[in-house]
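Every protein chain except one is present and positioned as in the full complex.
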Amino acid sequence: MSTDSVSIAFAGSGGAGVLTAGNVLLEAAASAGWYAYLSRSAGPQIRGGESVTLLRVSRNRVESHDDDFRLLLAIDWRNFERFVAELPLSGDSLLIGDAEAGPLPECLAAYAARYCELPLKRIAKGMSQGRPNMVALGVLAAAIGIPCDKVTEALAHTLRDKGQAAMDAGAACVTAGMECARELPLIKLPAAPAPRAHGERLLITGNEATGLGAVRGGVRFVSAYPITPATEILEWLAPSVDRLGGTLVQAEDELASVNQAIGASFGGTPSLTATSGPGLALMLESIGLAVAAEVPIVVVDVMRGGPSTGIPTKSEQADLGMALYGLHGDAPHLVLAPLSVADCLFTTQWAVHLAEALQTPAIVLSDQSLGQSRAVIERPADLAFIGRRQTLEDIGERYARYAVTTSGVSPMAIPGMPGGQYTAEGLEHSEAGTPSGSAADHAAQLQKRRRKLTDFDYGTHWAEIEGEATTAVITWGSTTGPVREALNRRAVAGWATRMVAMRLLAPARPDAMRQALDGVERVLIVEQCEGGQFHHYLRAHYDLPAEVRTLCKPGPLPIRPQEVYTRIEDWH
Amino acid sequence: MSTDSVSIAFAGSGGAGVLTAGNVLLEAAASAGWYAYLSRSAGPQIRGGESVTLLRVSRNRVESHDDDFRLLLAIDWRNFERFVAELPLSGDSLLIGDAEAGPLPECLAAYAARYCELPLKRIAKGMSQGRPNMVALGVLAAAIGIPCDKVTEALAHTLRDKGQAAMDAGAACVTAGMECARELPLIKLPAAPAPRAHGERLLITGNEATGLGAVRGGVRFVSAYPITPATEILEWLAPSVDRLGGTLVQAEDELASVNQAIGASFGGTPSLTATSGPGLALMLESIGLAVAAEVPIVVVDVMRGGPSTGIPTKSEQADLGMALYGLHGDAPHLVLAPLSVADCLFTTQWAVHLAEALQTPAIVLSDQSLGQSRAVIERPADLAFIGRRQTLEDIGERYARYAVTTSGVSPMAIPGMPGGQYTAEGLEHSEAGTPSGSAADHAAQLQKRRRKLTDFDYGTHWAEIEGEATTAVITWGSTTGPVREALNRRAVAGWATRMVAMRLLAPARPDAMRQALDGVERVLIVEQCEGGQFHHYLRAHYDLPAEVRTLCKPGPLPIRPQEVYTRIEDWH
Amino acid sequence: MDNGIANPALSARDYKSSVKPVWCPGCGDFSVLSAITKTFAELQLDPAQVAVISGIGCSSRIPAYLNTYGFHGVHGRALPLGVGLKVARPDLTVLVTGGDGDGFSIGGNHFLHACRRNVDITYLVMDNQVYGMTKGQASPTTAPDWALSKLTPEGPGINPFYPLVIALASGANFIARASSSDPNGTARMLVDAIRHPGFSFIQVLSPCVTFQPEQREWKKLVHPAPVEATSDPAKAARRLMTDDNLFVGVLYQGTRKPFQPCLEADLEHAAELDEAFAI
Partner (left out) sequence: MDNGIANPALSARDYKSSVKPVWCPGCGDFSVLSAITKTFAELQLDPAQVAVISGIGCSSRIPAYLNTYGFHGVHGRALPLGVGLKVARPDLTVLVTGGDGDGFSIGGNHFLHACRRNVDITYLVMDNQVYGMTKGQASPTTAPDWALSKLTPEGPGINPFYPLVIALASGANFIARASSSDPNGTARMLVDAIRHPGFSFIQVLSPCVTFQPEQREWKKLVHPAPVEATSDPAKAARRLMTDDNLFVGVLYQGTRKPFQPCLEADLEHAAELDEAFAI
């Protein structure tokens, strides 16, 4: 458990407003200078079901949850047992319930000693427009020490469209809540870090950051078919890409959306679509077309629990195999994964750049835990690599769209360029693009399409590599958060460990990995997937040290730093 | 090059009828007691394009082509250069052309010394209803020594619907052709093996054998969407499954066909569909549903050149990755591959059995070279393992469709069974089938679905293992033919080699492989795929000896026995 | 558990399962669920002889709430599941259910072809002119100027999909519209639809109170069809030319023969088929 941060949970059913209150607290903590990370878990109901908001506030950058929660406040306990597995508590966790909400549920009996009741509802009732969630907000703020003015500021911001009366009522509730928390044993946060200039940090979800990365990368056409948990990317992009002179089109299904993106990109516009596992499955045939016809597109898969419809609102890293190998035929393409909420921006932008530079589809594997969590992040620099496609410059005697060049990348004519006319072709073809079944053309085109990916200089972005040691942890995507935290704790405890968190999964780069594992004698592989897909991928494409361990766990529960820590410690 | 067999090629454009004549010769050789194997290659035209028929006749079982062709007869040379790569000739190959067809093409100049012209067209013109292909048939039969009566018998069989006059004309042409071949240097075949009773052997294509395996396995519902080179499976099944009291439905697309099969199987009828790469890609989402809802189906993918539309009429083994890993989420399922034309029957039947026994989808990876080739095979025994599903017997207090049993297989209620009502569910679910997002249910169901596959006793069928040696070749599917032939030649040359030809690809069975590789110090991996998909699969799931070599070549040219031979020989 | 054979008099509640719906309070789908159980009771169907098949969406959750066989498939593919099941098992009563997104957007092709194919199943679509489950995006039946989805902030801007028109144009054999505000009327219509041979289609106006709250008004706006059901497609087409999309009733009852291959064998053993290949 981290000592630099405090993790709290806030539960309630129906329209109790725990998410609103949680977000106000997040915003308050952020503007007071802390880092923070918020996620939310809800029951299966479409609306009005029970839910819990999980918030972690920290002195340092933080983009995943801790091992356990120091404080749990419930406005009511309805169906609370649904969340208990997601809410590890420790012996000294503080539990707060509303006095009118009935007894502490059976499943929390072990923590009864640190349970106290507060009259949240009663206080709210006693105030004009009083709401228990706002009183609770005050309690929580006081309990961890978020300054009152920051909370009321954030509250005013949230309620700005509801009028002054609502804001005043909310502020009064918060004050009352803070008052009422006076007698609680407090769990003070370490002081906030030094204040930062406006705009140096962003408060953003992974899905929003993905959208931002897309438009920064130059995406100006987006096709959409809604699916949980990817929809927010599309919803954020709809007005945003529009303001930048592009557009978003809602398609009839994923077969249409991916082909719309391919069509738009054929026309020269960097294009993207976002989906989740079931939608990506439907797109695979056409992603293969983009490989063969060499049309850049970016497809974001915000992974959720599988297989099939699975657990649509929970996170898992189990679409890796599909993203890597799911296309028919030999179809080399790019697969990338953001390593944190912040990295959703960088990785998506990089994906656009790579797809455009290499004229190939890029699949970006985000997941629900990145996409739907909101965090304070450093504002990423406005990187230069806006997607640039190598387009036709001079028309030679005969333009050959699929010319076998040294790099494997062939200059692309864009409709409108005189003399560049060619047919983008999904059949195997000659350099000119004419359909061909000859062994020589097939081999040449297969090799060129592979070579352009393997020979490209990806620089150091392929992975985040930290620490010098003989023990290494290899991970990818969202599990990087808990891994990094575990390794930081090990460092504090005096144990060095190397971390290799992979951002670029395809093409495989065995040489880069060899260097990254130089001197490493044993590795732990961490992934959130029952079948060990990442582990098998590593075995298939890389040479690993003889001693390999795995921490492969399916969703929906996140992997906790302590699990990683223990799995390494056990080794000794 | 084999000395027990003779390989010949017969080329011609337009309606020259080289396929008909080739098939007559095949049938004649078969009924005279030889083994034989025929494949065909055609230009891109839908009809009337140039084509070449490749026939190998042998004393022993033969189900793939040899290294080169001893005889090439062309009725004309139009676009012949298209085929030249598929038609390796040796220095002593005999070339025959029609006297009126113009000079030997440039690309065959090297073989001019063994070229002779025959007046095929002129002879045909001189006869009533004479056709050059029939004259050529006589030439070929004489050249390799197929008895005249067998040829005329086979011809009569082929022309049975065209009337006596046509048969007589054909027979006269054959006789004239045989006559005209008198002066040729002959390439006599070794004597035919001893005659066999009618019905002990079959003359069949891989696609037909697949259909036969399906109905033998118990399939009684087939859904269809045409695609090259899988259509013939469906076309054979349409009337056949009907005669057995089932039916075939042509669907609007592959999304529909796979779901029709799942629906029919949910109703208790063993079901199958067949497709090729692009179609399988479209089916993946729904195959994941069959995994999650535990509904058996068989999907045959007759692989063709990829990626995308690729080379639809040519063979490749490059859909392996998609078949193994292409489903989203952790979705264990079966993947099998027939090892020869004959084995299409066994493997498909076994796939139906396994799918039914394990309540899961099975993907069968055949390919164009198996599916569209016709061969003489031993009639397979009528095996007992007709698909048997473990269905509901007693209704306990509460029937739990997805009960976590020791084997992982849960008795399945079939609509109509009183008290068995449940909802087949693609969402993660409890044992009862109620949607559940709980970590415990998810883990239990994921593990059960994996366990039922890994714990099943597959016996020895998972691979064909031959030879005792420290050097082994591992292969799968259709490349087994040339591998086996290469190893037989090595055996003749006094070198022992072990062969492991995998029929069951998923689930991976590392223990079985460990045993199969016991004592093996080095392995050669053979596959027809540019990207080394099989090689990576083996690395991912099995422990291989330190010394590993690969022979990974894309289509469309087949891997020849000599390539395998040389690749091993090089090692020394 | 009552399996419906011992006891000939089943009531609507005998067709309900114990699973609690995930729907929002007030959602129209509750009434549709009750219309379905009423229908089954009216027809005295053996629950074990009924299969209810769906795709994905709020409305597609229905099978789990019924005590019949059920299949909760993937998004948009309920119809081919139902078609395959019915063709292979003509003895079952097959009801396919789902939403406007599931049926007309991603599933539009199967709708077209199921109408053409005319297998004897019934397809009930709970039309709320929105994707409920994914939290409120435009569906094919949404008005072009509906600007409440973040995905299409200025409205989808495209011509709506008219389910009855398409059903008629592609050859459905029974076509009707119902309203969830009248579960008894819906049940009566569903009884007729199930009894009618061939492919029957019912569009049920079923409000999404969360994302299309103004649909609560539907119950006041719907009105009985001004004309009788017809078996003349031309008449039905003319009727639809002046459709306000709010009449409730049976539009069309055709006489096309259902698609149902005969499932009788004339061979006993599959191995008899080897003979064609014997040398």
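Every chain is named by a letter (A, B and C) in the order it is written, and numbering of its residues begins at 1.
Following the convention adopted for this analysis, a contact is a pair of C-beta atoms (placed from the backbone, for glycine too) under 8 Å apart; a residue touches a chain by one contact, two chains touch by 3 or more.
On a predicted model such as this, the values are computed, not experimentally measured, just so you know.
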Neighbouring displayed chains - absent chain, whole complex: A, B, C
Selected from A:79, A:269 or A:405 as touching the chain missing from the view: A:269
Options A:64, A:210, A:260 or A:276, residue touching the unrepresented chain: A:260
Of A:63, A:208 or A:367, the residue in touch with the unshown chain: A:208
Residue of B:72, B:95, B:189 or B:248 touching the missing chain in the full complex: B:248
Touching the absent chain when the full complex is considered, from A:289, A:344, A:362 or A:564: A:289
In subunit B, positions touching the absent partner: 44-49, 224-228, 231, 234-235, 238-239, 248, 250, 252-254, 278, 308-309
Touch residues of subunit C, complete complex, unshown partner: 105-109, 112-113, 115-118, 140, 157-162, 165-166, 168-171, 233-234, 237-238, 241, 256, 259
Touch residues of subunit A, complete complex, unshown partner: 30-31, 196, 198-204, 208, 212, 215-216, 218, 220-221, 223, 240, 242-247, 249, 251-253, 255-269, 271, 285-286, 288-289, 293, 376, 379, 382, 395, 398, 413, 415-427, 433-435
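Methods note: only the chains that are shown with their structure count from here on.
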Distance between chain centroids, defined by C-alpha means - subunit A, subunit B (Å): 44
Rounded Å distance between subunit A and subunit C, as computed from the means of their C-alpha atoms: 37
Subunit C residues counted as touching two or more neighbouring chains: 56, 72, 74, 76
Numbers and ranges of subunit B residues touching at least 2 other chains: 285, 288-289, 293, 426-427, 435
